[in-house]
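All protein chains but one are shown at their positions in the complex.
Coming up: chain A.
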Amino acid sequence: MEDIDEIVREFLVESHENLDQLDRDLVALEETPGARDLLSSVFRTIHTIKGTSGFLAFGNLERLTHVGENLLVELRDGKRSMDHATTDVLLRMVDTVRALLAVIERDGTEGGVDVDSAIAAIVAVQEGKTAEVPHPREVPAAEVAPQPPVAWASEPVAAPVAVPVAVPVVESPAEPEPAPAAPAVPEAKPKAKTPRAKIAKRTAPPVSATVETLAAAPPVPATPAPAPQAPAPQAPAPAPAAHVQEDADAALHAAAQQALATAAAAALEPVAEYVPVKELSTAPLEEVGQLRTAAESSIRVDVDLLDQLMRQVGELVLARNRLSRLAGAAQDADLARSAQQINLIATELQDGVMRTRMQPIEHVWSKMPRVVRDLASACGREVRLELTGGDTELDRGLLEAVKDPLTHLVRNAVDHGIESPADRVAKGKSSQGLLELRASHAGGQVVVEVRDDGAGIDPAKVAAKAVSKGLRTAEQVAAMSTGDLLNLLFLPGFSTAEAVTNVSGRGVGMDVVRTRVEAIGGTVDVESTIGVGTVWRLRIPLTLAILPALTVEVDGDVYAVPQVHVLELVALDSARSESAIEYVQTAPVYRLRGELLQLVSLAEVLGLGRGQALENADGVIVVVGADDNRFGLLVDRVLTTEEIVVTPLATQLKSIGIYSGTTVLGDGGVALILDIQAVARRTLLEVERGQSGSLLSAAQAAASDQVEAAQLLVAEIGDDRRVAMPLASVARLEHVRSDEVEMVGGREVIQYRGTILPLARLDRLLGARAEATDEMLLVVYTRGERSVGLVVEEIVDIVEDQVDHHSEIDDRGLIGSTVINGRVTELLDVRAAVLAADDQFYEDEIDEREVA
């Protein structure tokens, strides 16, 4: 145990399991060469071994798997089909990997195994030659004592028998004896389906025969094992031969009992129980006993079984709820007491079952220090790793799912985030970079942060890269905020890895991180300050099966909105006019703390009419966020927040695309769970995201052919005067800085999106006087190629034009006045105002309808 540390041991266990799978997959793949899932499974396994061996500095193993992976890449990309020769070399690679693992297992090094011939064979196949390199059967056989049965998996039985039998009995107690014939096997591999066990089974009869002919052999094979399929782990048999002879009966007896007792556990829990052969055979007996105790205190349970338990507990909880209600109504003290007790037990049971699936995130983190250390030295960085909140628990399945994204982020931070020591010193930072992993619970989610104090990400570079890769146009990136630019990192095809290296992987970029995290209902975002550092933040739900949700009512039905998306709730009150719904063209909006919030009526989305909220201005706005959008979902009523058990959607309903699942509510009713992202995609299709004034322009685009729907934009222009202008012809609203205004030939202009935008100040035009401010608000009118900006002081409102209130006034720049919200408001002569800014504006031949 001295020179095999925890990580290596885990690697060995994992790899052994993987290799068994690999054998099966490769053989299956030869039969069905086109099976993509098999191919990717094989690829993944080899990739994992390669990656880990790289970090554990097993150079030979890495070299071998790297070559193998290259061959697999060709298969995956369809450049090569799975023929016999390919399968041969791949299987041979697997054998060699096994031999290497065995040596590593024995003495912690990988010396003595002939890797080069296997590599040569793979390369030969890859280059189109038939593999003529001789199979190095003798090499592993001679040097890797515990492994020969594997190498000879498909060989005639007779040949290998002599070796495995002779070795264990006479000199090397580490040699596995065949399980079914001899329960007293020193083999520590507890999984019944490991290839060694299989091999042993296959070779069993001749083995016993041979053993019997060796007069000195103990009478081991004669006794049938009580659990013939399960090799007895940690059996004390591997004592020297003489010892075995004396104690054979006792050992057998003990082993038999043990085999029985641990058979179930052994098959389920190889990780906990796994002890490398060599160690076990040389370990003192007391130590073996100790190991066994540790192993027996935990078992591995099928997650499906836990899921089933979980469901049943869910049903129990529902039945309990009904019982509680009945007991409450019956007014029977005894019944009430029993119901209460069941209530308590059910709650604890639910809690307990949920906990069985929870594991601390430390599980994933424990590998990080090594990963960081090795990568840091490979990249020439000095990195200090700090881990906070490792005891934060989350669902096991989720833990597995975030392992790879998290590792990727950590590697990325070391590789690209933290600068070289020299650079750091030059910038006045300490030469050692700090990488922090933080986990915490927040609002029913687990938040995991990967935080470095490195160079940060330059949004300008990201933008340039996005443009050069053709992912976005220069105009698009010019209009994007810093946050939006950083989010471009998550686009598929943005991978910054220039070449395929061992560190960067094969095109696995941030998009994969995002895809993986979103697949489990989580989110990932990034914040970065140049020169200060970068924070990657993962938000992961606690468990997949149970979801905190807000239940809402629309048209008499209950729907569940996942809490993750809910930002806030706003009650609409029909009695208070200032909290009412307004309209931009036909799109309902709500002014939330000065910002326009687009509203979506859930009833309308579901095809149930316009909905009570829109009709009566009565209801609740659930402000939700999905992707980068924020919008208000109008519902009739908000009921409560509760933890719901998610059940998958019936196949026939999946195509609707608005629901993500169903759930049974506390009262036994069924509710549909809304897929807010899908609702957003469906209803906000027109919105150009993340641009100032986008709401207005989008609403306008949607209703461009309804110019007659007269809505007025009401603006203050100074001196407390208000003017109204038709909203239909407004292209955008823009905030600009006053010092950006330049003079051209006596006119004020600003540079705007690469063009020159002439300005007209409405206050001067109409004889009012606005106060000078640092910032100006522009109402932008566009006609064809030309745009002008009308300077106003403040946007007050958007209202329906009530034509009957108009009165004619004949003043310069005005076409009349009207009463809006109890105030006299002047109606702007837009044409005159626009001409004041640009007298050429109406010269071009364009349909006049565009400018009202």
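In the analysis below, contacts are C-beta pairs under 8 Å (C-beta built on N, C-alpha and C of every residue); 3 or more make two chains touch, one makes a residue touch a chain; residues count from 1.
Everything below uses one rule, namely that contacts and distances are computed from a predicted model.
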- According to its UniProt record, what is the protein name of the omitted chain, chosen from "ABC transporter permease", "CheW-like domain-containing protein", "sn-glycerol-3-phosphate-binding periplasmic protein UgpB" or "Cytochrome c oxidase subunit 1"? "CheW-like domain-containing protein"
- Across A:Ala671, A:Leu765, A:Ile820 or A:Ala837, the one contacting the chain not displayed is A:Ala671
- For the chain left off this view, which of A:Ala463, A:Leu606 or A:Ile676 is in contact with it? A:Leu606
- May I ask which residue of A:Leu653, A:Ile795, A:Ile815 or A:Leu835 touches the chain that does not appear here? A:Leu653
- Positions on chain A where the hidden chain makes contact: 311, 314-315, 318-319, 557-558, 606-608, 647, 650-653, 656, 658-659, 662-664, 668-672
